[in-house]
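My questions will all concern the structure given below.
Of the protein chains in this complex, one is absent; all others appear in place.
This part shows subunit A:
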Amino acid sequence: MSAILTLAWKSLMNRKGSVILTLVAVALSVALFLGVDKARTGAREGFGNTISGTDLIVGAPTGTVNLLLYSVFRMGNATAEVSWPTYQKIASRPDIAWTVPISLGDSHRGFRVLGTTNDYFVHYKYGHGQPLKLAEGAELSDLFDAVIGADVARELGYEIGTPLVLSHGLGNAGIGGGHENRPFRVVGILAPTGTPVDRTVHVSLEAITAIHVGWETGAKNPLADTIDEKMIRSFDLTPKTITAFFVGLERKGTILTTRRAINTNKGEPLMAIIPGEALAELWSVTAFAERALMAVSVFVIAVGLVSILTSILTSLNERRREMSILRAVGARPGHIFSLLVLEAGLVGFLGAVVGILLIHAILLVAGPMVEARYGVSLAGTGPGLTDLYTLLAVTLASLLIGMVPAWAAFRRSLADGLSVKV
C-alpha cells in the first residue's frame, strides 16, 4: 500500500497546478465550516461565561432577551427604569440575600458607563464563579471615582489618576458630550475577564445622579454649569431610578417563587429573569440562523469535495496510458483503484489540514479584533476535537468520493488490458 501511496503522491505532484487549486477549494471550505462553528461555540461560551452566581436579573418589563442583553452584555437600551423605592422594597425581601443595582445610559469614548455600588465588585461573578479582581488601585470611594475595565485601560492608555469625562447617551462623542463639567478620576483598574466588564467604566450610582443635575428635563439646562461641585456634593444624590438590579437568593430553591413574587409586584410592574433561561431563549432565537450557516458551510465543503472528483475525473482520459503501463508492470486492477482513491484522499486530507491551519491563523489574528468589537471571546477555540473530526470526516469523504473515478479506471483497466490506446 505504501508503494501505491508514493505513486499517488508523485502523481499529484506531477499535476501540481490543478491539484493546488483543488486543495485550496477544499481548504477554504473547511476553514469556512470551522470558522462558523468556532464563532458559534465561541459566542455561546463567551456569553455563557459572562454572568455567574446571579440568580435573577430584575428590570422594568421588556423582552427577556432584551433585559439580559442590556443589563449584562451592554447591548441595546432599557426602555423603562425601576424606581428607587420599588428597588428598595424588593431588596429588603427576606428570601433575597443581596442585590446590586445598576444604572446605564452614559458612555465614555465609546465605552458604556455603569453606575453601581461597591457590592458589584463583591457579587458580580463570571466564568465558573470567578469574582472581579482589581489589577490596580481601589474600589469606588469618592463621588467622582471611576473603576475601569481592562480593555478600557489598555485601549485608552488610562492609568490610576487619569481624569475622564462622561458623555450623555451612547454617542462616541468626545466633544460636547454633555458631562465635561463633571470630571471623574480613575481609582481602580480591573483585571481582564473576557466579558463586557472589560469594556465598562464603573462609577457610583450617586455620581450618575450628580452628573445629571440640571438634566431633569432630559436635555441639559443651561444653568447646569453654574452648579459647582461643592454644591452638588451637598445635594441628596440618592438615585430616583435605576436601570436594573442583580439578585442573589438566600436559598436557590426559592428561585421560582421569588421570581413570581417580583413579576406580580403590586404597584410598579417588574420583570425578573433567570440568566441561564434567558440565554437559552437567546440561543433558540439564534439557532435558526446558526443552522442555516452550518448548512451553508456543509454545502460549501461538499462543493470542495466535488472539485476533487472533477479534477480526478477529467484527468482520467489523459492517464489511460499510465494505467495500462502500471498494469503491464504488474499492477492489479485493485492497485489502480487504490491509486485513485488515495489521490482523492490525499487531496482531501491535505486540503483539510491547510484549512484547519488557515482558520487558526485567522483566529489568531482576528480573534482579538472580534473580541474588541463584539465582546465575543474566541479564546476557547484553539485546536480541538472538532478540528480532528472535521479532518477525519473530510478525508473519509474524499476517499469515498475517490471511488467514483477509481471505479471508472478500474473498469477501464480491465477492458483495456495491455493494448494501450493513444
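Basically, a residue touches a chain if its C-beta (ideal position, glycine included) is under 8 Å from a C-beta of that chain, and two chains touch if they have at least 3 such contacts; residues count from 1.
As a convention for this text, contacts and distances are computed from a predicted model.
Matching "Anti-sigma factor antagonist", "ABC transporter domain-containing protein", "(2Fe-2S)-binding protein" or "Heme exporter protein C" against the UniProt entry of the left-out chain gives the name "ABC transporter domain-containing protein".
Only one of A:S11, A:S29, A:T209 or A:S398 touches the chain withheld from this view, namely A:S11. In the complete complex, the residue from A:V329, A:V365 or A:L385 that touches the missing chain is A:V329.
Residues of subunit A that touch the chain left out of view are 3, 7, 10-11, 13-15, 321-322, 325-335, 417-420, 422.
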